[in-house]
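Working notes for the structure below.
Omission of a single protein chain aside, the complex is shown with its protein chains in their original locations.
Labels A, B, C, D and E are assigned to the chains in the order they are written; within every chain, residues are numbered from 1.
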Amino acid sequence: MNEKPEHFIVDGKRLDGRRVDELRSIKIEIGTLDRADGSCYLEWGNNKILAAVYGPRELHPRHRQKMTRSVVQFRYNMASFSVDERIRPGPSRRSIEISKVSREAFEPVVFTKFFPKTSIDVFVEVLQAGAGTRTAGINAASLALADAGIPMRGLVSACAVGKVDGELVLDLMKEEDNYGEADMPVVMTAGGQITLLQMDGHLTTEEFYRALELAKTGCDKVYELQRQALIKKYSEEYTAEIEDEYIEDAAPEGDADE
Amino acid sequence: MNEKPEHFIVDGKRLDGRRVDELRSIKIEIGTLDRADGSCYLEWGNNKILAAVYGPRELHPRHRQKMTRSVVQFRYNMASFSVDERIRPGPSRRSIEISKVSREAFEPVVFTKFFPKTSIDVFVEVLQAGAGTRTAGINAASLALADAGIPMRGLVSACAVGKVDGELVLDLMKEEDNYGEADMPVVMTAGGQITLLQMDGHLTTEEFYRALELAKTGCDKVYELQRQALIKKYSEEYTAEIEDEYIEDAAPEGDADE
Amino acid sequence: MNEKPEHFIVDGKRLDGRRVDELRSIKIEIGTLDRADGSCYLEWGNNKILAAVYGPRELHPRHRQKMTRSVVQFRYNMASFSVDERIRPGPSRRSIEISKVSREAFEPVVFTKFFPKTSIDVFVEVLQAGAGTRTAGINAASLALADAGIPMRGLVSACAVGKVDGELVLDLMKEEDNYGEADMPVVMTAGGQITLLQMDGHLTTEEFYRALELAKTGCDKVYELQRQALIKKYSEEYTAEIEDEYIEDAAPEGDADE
Amino acid sequence: MLMSEDVMTEIQRDHLFNLILKGEREDGRAFDEFREISIETGTIDTADGSARVRLGKTDLLVGVKIQPGEPFPDTPDKGVIITNAELVPLASPEYEAGPPREGAIEIARVVDRGIRESKSLDLEKLCITAGEKVWIVFIDVHVLNNDGNIIDAASMGSIAALLTATIPRAQYSMGDDIPLPVRDIPVAVTVIEFGGALLIDPSLAESTIASTSLIIITNSDGSISGMQKSGAESLKVEQVLQAVDMAKTAAAEIREKFLDV
Amino acid sequence: MLMSEDVMTEIQRDHLFNLILKGEREDGRAFDEFREISIETGTIDTADGSARVRLGKTDLLVGVKIQPGEPFPDTPDKGVIITNAELVPLASPEYEAGPPREGAIEIARVVDRGIRESKSLDLEKLCITAGEKVWIVFIDVHVLNNDGNIIDAASMGSIAALLTATIPRAQYSMGDDIPLPVRDIPVAVTVIEFGGALLIDPSLAESTIASTSLIIITNSDGSISGMQKSGAESLKVEQVLQAVDMAKTAAAEIREKFLDV
Partner (left out) sequence: MLMSEDVMTEIQRDHLFNLILKGEREDGRAFDEFREISIETGTIDTADGSARVRLGKTDLLVGVKIQPGEPFPDTPDKGVIITNAELVPLASPEYEAGPPREGAIEIARVVDRGIRESKSLDLEKLCITAGEKVWIVFIDVHVLNNDGNIIDAASMGSIAALLTATIPRAQYSMGDDIPLPVRDIPVAVTVIEFGGALLIDPSLAESTIASTSLIIITNSDGSISGMQKSGAESLKVEQVLQAVDMAKTAAAEIREKFLDV
């Protein structure tokens, strides 16, 4: 693990050259997995994350079914090679807690009443971890839910705010996360409703107010990227569908049954 | 852990000043827990024990239900801070065995036939352990069952007999338990029926006969304390109920619905 | 553990005096266990193995039942004292894999369609291990299934082929197994159909062809021993039944009800 | 059963909602008022520090054990805090035996972060031999009766137990026992949102009805060292800000009244 | 199935009860008579000591493995005994695969206490280097066919396996192998109560019907080193005293006939 740097911010620039309110680079691919009903691959800084959604599907065992709504399930999992020191496969206390708060970040926006007795299962796999895996996972999951066609009030968008050298910064990188003074992951709807809020570290009340505002600007930026990715995906698919139809029309009819 | 003392009995007195047939001090509080159907807090020497009873209640999973009777379940558990060396939470082989023999100490006296398909769940938490936790737990559980109104043939009472310096002694304290020559926990009904009997150590047949007699006197003393505690509890409640009624009568009638 | 020997084959003889195509001594007892529906005790070289079959019997939990066939279950287990270094009780990754391939060695020959909703449970206990426990276990299980009267297309027979000093040898003993160049357990029907095939080590294609032929001769020899053991068992039983009838007839009739 | 649990809940929800519209709570408390609090320390002789907390009818015990052990590889010169919460089935008909579930894990982790992030314990002072041996501080929360708001009770109990804990150096032949050095007194306050109103210290009934809460851990100087939204509903920014103010005020009062050392 | 298991049990109970009124048992034994016993030692080459016990149709194997390992912190100069019982599903339709349940745990713990409390093994002689290395004696009971009274068979098998066990010092380059030093021969005898009568060595049918038993472990000098009531009924003091006498007599006979070394 790297040593604690002497200064995190020099001349208004962070260790990786970003300004305090700048996000790391984000790359989004929607629908990358074939078996899942919806999926999303997301790179955010050094994070590499896959999210998949299955459902609504019948929930087993039956006694866990709800008669008036669908049950949202969320499993956050780290690949054993995703961090510096290999981790044992399987759930840890940390991943169980993250799974819980992530699930609760989606429950306010998913229309669960439409699908009684079913589950909507969200799976997030952290393939490479580099600070902020829970927010990255939630952003990917948000798009995977959209890709699966699960009816939602809207996307949710996630971003963390932290404090280093006494200053609030958006979207912590690894060194800032390890040695910073505070870490506050936030998940918001486009309308600014908070669906996840955690904070570790040390903030004055005044700093907290500002941190929440900064988180809002971060979530807004993320939301815009998510929206663009969806538009790109759906316009591509739209084109692809037209092409497919064209090809199908062109093929001799008899072949289809073989 | 303390070293083995040179003598356990000097001038007919034990390390803590008791005679060989004397119990440690016992303190009983019935109905201390709000959520449980019945409960009892018991201090016995250095032991601090809580017992709670839930039930009769529907037994899950269903395939474990009995069509003609209630199933008694018993869980003896030690808090991780209840002993000198912190113990890992969760069941151990020791606690599983104690749970089994404790359950069997109650099965002869509980009228299980009255409540088919249900379970009667007894939970004992050892908060502080100081020799004789299983007998202390059973005495507390006996009162918690009474407090829950579970129909029983009668209370059961528990006490251990041991051997130190070649002499039989009632109700072992910690040093006697750790370094003694025998330990024999016994549970009896008021009528002297034995519902639990275990023995570790070394006793001649003749010593065993006398040990059983000594255990009987111990159980009788415990029974008397249990009985007094119940009388005290119920007469208090009786008084309290009268007072409550008085207060209710005095209050303006309209308030009750608010 | 023994050291690797310098030569495995000297003057055409192996360490224990066998020829390359010779089996270790095999001893078979059918029906040794009273509670099981079928059972077999088998010694093969230093291996001591017990197999038992229960079923067809109702399969629990119900959701695992198949509406059109019986489910074959197979559990290979080693006693903790069966090897040099004590092993912890319970399944290991190795025993789970062996259980899987062993089950699949029987699925082609058991008439599972006769018994919908049931399971046929095969249990193999390795009491003493000395190279080749999985093949020994399958041979014992094959006879236990026959003893239980489970309808099968026929027995299956198991034998391993290995390579030591560059030569193919039948039925590896411990040193050959530990230090040899290849190990290939094979299970065959009497008709030469392969129901289990595994190989570890290093074989040229040509060696593999010959190894498969050698395995066939090994399985044929085993089959003959299995057949003889069954004949011996059933003719004994036949005699025994006649004797029993005779005795019953001789006894005064009234006694039967006592 | 004539009425299903859902129907019961619906009726209770309406009842509580109507009360709140009138600015009232079922037990007569103000929205920013804690139930009666009692903290008793030194309850358990076998622990190195302990506290029994009663919050209304909620009842729990926190035991602290301090034992030598190995440091984490990435912090070789620091002591270790391990926090665990046991929701034993004695404490509530809803609790079941078995390994801790997400509820118990969340409680333990939030309490742990409160202690850790406030830097309440000076972990460097808990080093015995760097890289080899440090003091491990086990904080075990043992719930005895769940009548709601376990988190706040567990948080109070933990800091109370730590404040009165002793490093048992004599037991390991390392000199005289000394008090565990505690630098700050973090206090968790849980705020629930229901029908637009914010209430602190939810009773069991209140937290069943209003599943969403915000836990806010504040320090002696009023700063925040931990926060956790829990539950399936969302919160507005204004609600969060208001909740922080309510928590700060309540925490200060609790600190002064019950944790003054 | 035309008759439920309960009805079957009821009929069998009546049948056995009627027999007992006449002073008889289903298999013709006297009340104080063991079934046929066979103990074969040295059965398993890979074990350091082993015994196969047949008690009527009950059949089990005990393997003893002796390996160097760490002592317990509170007994740094003593060897360690670890006893385990595996009720593998091969042995009975009632047994299931999985971690040991309370039945298996009780068997292991009662057998263990018999060995331990009789001071049969001189644990101090099993110390190699105080505080660092001692001999760990693993006693593994592997049940092969359960036809009742596993405890007594396991107890006989354990002491028989220990009596013939060798400390494998050569394997660990610690000198020559030596016999495990065994000082006493504890024998467990199980007595069940049914219809007022006491019977030893219950068959499976008998123990299904009369669920309550008293296990009594006695030593060569007739003293008692362990006792365990098991099952859901109570016992009278007189019954316990009579059971002890029956157990002592039967144990002496077993010791003489089968465990004489």
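In this text, contacts are C-beta pairs under 8 Å (C-beta built on N, C-alpha and C of every residue); 3 or more make two chains touch, one makes a residue touch a chain.
Because the structure is a prediction, the values reported are computed rather than measured.
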Name every displayed chain that the left-out chain is in contact with.
A, C
Of A:Lys27, A:Arg57 or A:Arg210, which residue touches the hidden chain?
A:Arg57
Which residue, A:Ser25, A:Ser80 or A:Thr204, contacts the hidden chain when the whole complex is considered?
A:Ser80
Footprint of the hidden chain on chain A, which residues?
33-36, 46, 48, 50-52, 54, 57, 75, 77, 79-86, 89-91, 121, 123-125, 127-130, 258
Chain C residues touching the omitted chain (full complex)
1, 68, 85, 93-94, 96-97, 99-101, 104, 107-109, 184, 189, 192-205, 208-209, 212, 216
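Quick note on the criterion: only the chains that are shown with their structure count from here on.
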Just knock out chain E conceptually, keep positions unchanged, and give the connected chain sets.
A, B, D | C
Each chain counted as touching chain A and chain B at once
D
Chain B and chain E: spacing of chain centres that average the CA atoms, whole Å
29
Between the Cα centroids of chain C and chain D the separation in whole angstrom comes to 58
Tell me, which residues of chain D touch at least two other chains?
100
At least two other chains touched by the same residue of chain A: list those residues.
none
Chain contact graph, described as a line, ring, star, complete graph or other shape:
line
Touching pairs of chains, all of them, please.
A-D, B-D, B-E, C-E
